[in-house]
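Left out: one protein chain. Kept in place: all the others.
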Amino acid sequence: MSGDRRPSGLTRNLNAKIAAVPMILTALVVFVGCSIWSIGYSFTSSNSLPVNEFVGLAQYERLFKTSRWIVSLKNIAIYGVFSIFFSLTMGFLLAALLDQKVRFENVFRTIFLYPFALSFIVTGLVWQWILNPTFGIEHVVRGLGFETFSFAPLSDRNTVIYALLIAGLWQGTGLVMAIMLAGLRGVDEEIWKASRVEGIPAWRVYVSVIIPMMKPVFVTTLVLIGSGIVRLYDLVIAMTNGGPGASSEVPAKYVYDFMFSRGNLGQGLAASTIMLIVVITIMIPWIYIEYGPKKRA
Amino acid sequence: MRSLIAALATSTALLVGAPASATDLEVTHWWTSGGEAAAVKVLADSFTAAGGTWKDSAIAGSGDTARPIIISRITGGNPMGATQLNTGRDAEDLIKAGLMTDLTELAEKEGWKDFIRPSKLLDACMYEGKVYCVPINIHSWQWMWTNPNVFKEAGVEPPKSWTEFVAAAPKLKEKGFIPLATGDGWQVEGIRNVLTVALGGSDLFLKIARDKDAEAAKGPEMRKVWEGMEAARSFADPGFVGRQWNEATGLVLTGKAGAQIMGDWAQGEFGLAGKVAGTDYDCLPGLGEKEILDTGGDAFYFPKNSDPAVTEAQLKLASLLVSKEVQVAFNLKKGSLPIRGDIDMAAANACMQKGIAILAKEGAVLPSNEQLLSSDTQGQIQDLAAEFFSAPEMTVDEALEKFSEIIASAK
Partner (left out) sequence: MSVTSVEPSGARPRRLSPSRFMIYAGLFVAAVYYLLPLYVMVVTSLKGMPEIRLGNIFSPPMEITFQPWVTAWDSACTGLYCEGLKVGFWNSMKILIPSVIVSIAIASVNGYALSNWKFKGSEVFFTILIIGSFIPYQVMLYPLVIIMRELGIFGTLTAIIVVHTIFGMPILTLLFRNYFAALPVELFKAARVDGAGFWQIFLQVLAPMSLPIFVVAVILQVTGIWNDFLFGVIFAGTENYPMTVQLNNIVNATQGVKEYNVNMAATILTGAVPLIIYFLSGRYFVRGIAAGAVKG
């Protein structure tokens, strides 16, 4: 899939290199630079502003003694696993359905996509209403005669994270659908024709031909969903603000709270460093799969 | 690479907009609701009358939204003319970095020390003997707001104290009312803080917040406080998660809930709804147990600016903010108490008058948590209070133990 020959000299592929200058600058200056900066200050006792007062691993010791941080990690793991699974399946399913030459495709696609456009501040509020026992779904269903029906996921410490998931999927699957649809639209029409001629059922074509072909698209989606999970913040603020208690706290909120509301930059950056390490650890297999085999070839 | 950045820098420097005209003073704050905006308007109008131009830059969402924006802009070299910022330790770093205008000269000339009361307010603005901010009002946490009609409807006497409330609350619950309306997070921590003063008194409060006395933090006095929290926990409804404080106030004023423990800013809600103190609602300072108020409040800081005209405008505004006329007009609108005792607040309502009377008493005034504890420690305590409140299986003993640990590690 690369250019036909591997270039050797600096001038080979010069256009591509020039074109990549912004990317190289962003990667080195912003991402590597900022990471080094934040890791560095995680070893200091910085309060509201960064200061060079070295305190060793104190911030990390405190971090792992804080029950709120541990809860945050647990929550993000649960949220992450479910979010990835449902986003991919729902997103692909919706895209596949839309790809069946349906009427009103534009309408359906916009319906699935619109939540992505709305600010979390208010959509969080709306979901909070819908899930609220006193005037939401529980209230309505009880009104229909099911007196014992109980549905109050936001007030229960064990279910609140799933309530966030319902709203998170509502907001994000539309975009996954759009990317999948773009991927499906990139599939050669000939494949469908050939499979129809040979009488292979559509679902088998999807499973054994289309999905493997769309691997790059799935990778894109996975990164998109994954970064959304790691950065999960606004939704929590809008719906529960971490409550009840600390039962819906997430790592990004921990980082933000300590950096900006609690004036303990060092603690916030220690948390973000741990997040970064976890992400890199999870990504190593991916990096290997992406680049490893090709280098051998 | 260096030259590239240099080139980038020079080419884009041309794009920087011309600085605002000299007397323009951009003011950032997070006062956006009806009553608050009216109070800001008082400030803006009097500044305009004094020959300045107030450029309003409101950012709603309590300090948490605005603070990173304010700090970033100051450190990025694009400072506003003046900004609301919590007193206490948050601004200290910016002062240390030399980014704030020194107001000492003005404060000495006008004798702020002589009329700002309680004097703790000005202390909160001082760093190494110099004045860096202007306290503008006093807010206190120690209030319980009740709806007497709810209690009457439930067949009990409206409570005049926390103890009476605790006795009456089960009756309310029986009749389907929410005894205690609250939200989550900081509101729950507020209840704990208020109970500390109301049940434990000034001594306990100061031992913990000022002296960081870890023993007192798990002593018998503090046990009473956490037992109070235990009671409060059982009086709240399950819908408290994600509820705003003003929604909780709404529950009280519409007769769905009996009481709410909330700072004096809750008064604005009753006022806006046209309710009358004494008949429609009652206010119990110090929960009717110990009439003691803490004295937190809002303050304005003035980031340093290279333009002398801006500095001049900053000093003009600072002087205006503490002046008698502005103090009266502003605080009546804001529902808060003035920072000076030498002015006439006859126009204030019954609840505000109670507050003013307490402020004038000897030994009835405490500094606020913000002035004594770092926001980091406050945050830890809040996490604990919120955890306790949402976990019915968490015992008072556990809470005491954890609380003591936090106080022990506080700086």
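Residue numbering begins at 1 within each chain, and the chains themselves are lettered A and B in the order written.
Just so we're on the same page, a contact is a pair of C-beta atoms (placed from the backbone, for glycine too) under 8 Å apart; a residue touches a chain by one contact, two chains touch by 3 or more.
Since we're looking at a predicted model, the values are computed, not measured.
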Residue among A:V51, A:I70 or A:I130 that touches the chain left out of view: A:I130
Residue numbers in subunit B that touch the chain omitted from display: 5, 8-10, 12-13, 15-17, 26, 29-37, 40-41, 44, 54-62, 65, 68-69, 72-73, 75-78, 80, 244-247, 250, 254, 265, 268-269, 272-273
Residues of subunit A in contact with the chain not shown: 1-4, 6-7, 12-13, 15-17, 19-20, 22-24, 26-35, 37-38, 49-50, 90, 93-94, 97-98, 100-106, 108-119, 121-123, 125-127, 129-130, 134-136, 139-140, 170, 174-175, 178-179, 181-183, 185-190, 213-214, 216-217, 219-220, 223-224, 226-227, 230-231, 233, 251-252, 255-256, 259-260, 265, 268-269, 272, 275-276, 279-280, 283, 287, 290-291
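Assume only the chains that are shown with their structure count from here on.
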In the complex with subunit A, residue positions of subunit B that touch it: 63-64, 67-68, 71, 75, 89-94, 96-97, 184-185, 238-242, 374-376, 378-379, 383, 386-391
Residues on subunit A engaged by subunit B in the complex (per definition of touch): 47-49, 51, 67-68, 128, 132-134, 152, 154-155, 157, 160, 239-247, 257-264, 267
